[in-house]
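Left out: one protein chain. Kept in place: all the others.
The letters A and B name the chains in turn, as written, and every chain counts its residues from 1.
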Amino acid sequence: MLARSVCALVPAALVLVLGPAARAQEPPTADPAAVARVANRLNCPICQGYTLRDCPLEVCAQMRAEIGRRMAEGEAEDAVVAAFVDLYGPAVLNEPPQRGFALLAWLAPIAVVALAGFGALLRARARPTAQTTLQPAPPPGYAERVEAMARADDR
Amino acid sequence: MIDRAALAAPPPRRAFERAALAAVLVAVGGLLYALSQGVRVGSGALVPGAPAPSVQTVTYDGQPLDLSELRGRVVVLNFFASWCIECVPEASVLEAVWRDYRDRGVVVVGLAYTDTEPAARAFAKANGMTFPIGPDLGGRPSRAYGLKGVPETAVIDTGGRLVPLALADGRVVAKLVGPIAEGGPFTPEDLRRTLDQLLAAEAAGDPERDGGG
Partner (left out) sequence: MAELGHLALALGFGLCVLAAGASALGARTASGELVAAGRRALLAATAMATLAIAVLVVSLYRHDFTLTYVWRNSSRTTPLGYLLTATWGGQEGSLLFWSWLSLAFASTALLRRWRADAALMPWFTVTCALVCGFFLGLVAWVANPFERLALLPADGNGLNPLLQHPGMAFHPPALYLGFTGLLVPFALAIAALASGRLDAGWIRASRRWTLVAWAMLTIGLALGARWAYDVLGWGGYWGWDPVENAALMPWLAATAFLHSVMVEERRGMFRLWNVVLVILAFTLVVVGTFLTRAGLVSSVHAFAQSDIGPYFLGFTTALLLGSILLVWWRLPLLRDAPGGVETVLSREAAFLGNNVLFIGMLFAVFWGTLFPLFSELATGDRVTVGPPYFNRLVMPLGWALVALMAIGPLLGWRQTAPQSLRQALVAPAVSALGITVALLLAGVRHPVALVALATCAFALLATIGEIARGVFARRRRGEAWPLAIVRLFARSRRRYGGFVVHIGVILLAAGVVGNLFVASIEARLMPGEALDVSGYRITHRGLTMSDAPDVRSLAAELEVARGGRLLGTLAPARMVFRQREDQPVTTPAILRRAHEDVYALMGAFDVDTGAATIKVQVNPLVGGVWWGMVVLVLGTLIAAWPDGAERRVLDVELRRLGGGLPARARPR
């Protein structure tokens, strides 16, 4: 959580120095909604908690500009995402890719819930219900005596 | 408080329990192994004198850059970023070293960490950097060097090993964390001295002896 705090701290000073210059150099972007969509699929590589869309860091603004530039040149959303993965590694993706080893990230919890549910069901049902009749019934008046005991303690 | 009904449990459950125990032990063992590796990696695996982790990227001019192909030259590997304030004065230091030492077999390489090409190029232009710069491709070089931020610098000798860098407080590190600056733990003079010693050792024909220290 303090990752966010670091990211909140760093840009304030940097932005003073680099902000105006960088903004002046921002190239024209393609459809902002599409850029936001792509940026939302990517993570700020420095802070571990912001998407590229929300990150206030100047470098993230530059990356958003880069996305815009690529899309303005006609690259598809998925191609831009793939290019970013090549440049910065799979850690730049917001969530584990659904391919390769990372697929395990998605499958394992689902498997665990399924297994746990199944296992619990099977073991719970495995017990024969006939055993319950073997137990002696509580003596008559027992319930009332316990209630009276409890009420007496109440005073 | 033994439950008599439990003792009459049917035998097949014992096998199931054994299998469950085995599974649990395997899972726990795997977890502990993973955590132990994490601890090992986290504590910083860069050791002075050890082989330098490999670096593979493509410079912004389109030239492929591979650390292993630079064997036989001394490499000053610098991680910087266009958004990094402390990198600005350091850039001139590195540029001066590049100008003075490139004919003596030293290569200065800059890797732009978490940066975009336009910004990195603009930064290089603004600060007069003419040595090869390229992206931290795939994030792998920075991870291999255990980067915690920028700037950080390592020196690699002709044999591809990390050169021990002696800091002002007496510590010897494999990688400098922070800028090469006046008044800092590692000054530009320290860098030049380290390079001079390395080159002298090479000239003396002793490939086993690392410089510095």
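Everything that follows uses one rule, which is that a residue touches a chain if its C-beta (ideal position, glycine included) is under 8 Å from a C-beta of that chain, and two chains touch if they have at least 3 such contacts.
Quick caveat, the model's predicted, so the values are computed rather than measured.
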| item | value |
| --- | --- |
| Of B:L25, B:A126 or B:A168, the residue in touch with the unshown chain | B:L25 |
| For subunit A, the residues touching the chain missing from this view | 1-6, 8-9, 11-13, 15-16, 19-20, 43, 48-51, 54, 56, 89-97, 100-102, 104-106, 108-110, 112-113, 116-117, 120, 124-129, 131-132, 134-136, 138, 143, 146-147, 149-151, 153-154 |
| Chain not shown, touching residues in subunit B | 1-7, 9, 17, 21, 24-25, 28, 31-32, 34-39, 41-43, 138-140, 143 |
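Methods note: only the chains that are shown with their structure count from here on.
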| item | value |
| --- | --- |
| Gap in Å, rounded to a whole number, between the CA centres of subunit B and subunit A | 29 |
| Subunit B to subunit A touching residues, read off their complex | 5, 81-83, 85, 114-119, 122, 135-140, 143 |
| Residue ranges of subunit A touching subunit B (in the complex, touch as defined) | 13-14, 17-18, 22, 25, 45-46, 57-59, 62-63, 65-66, 69, 86-89, 91-92, 131 |
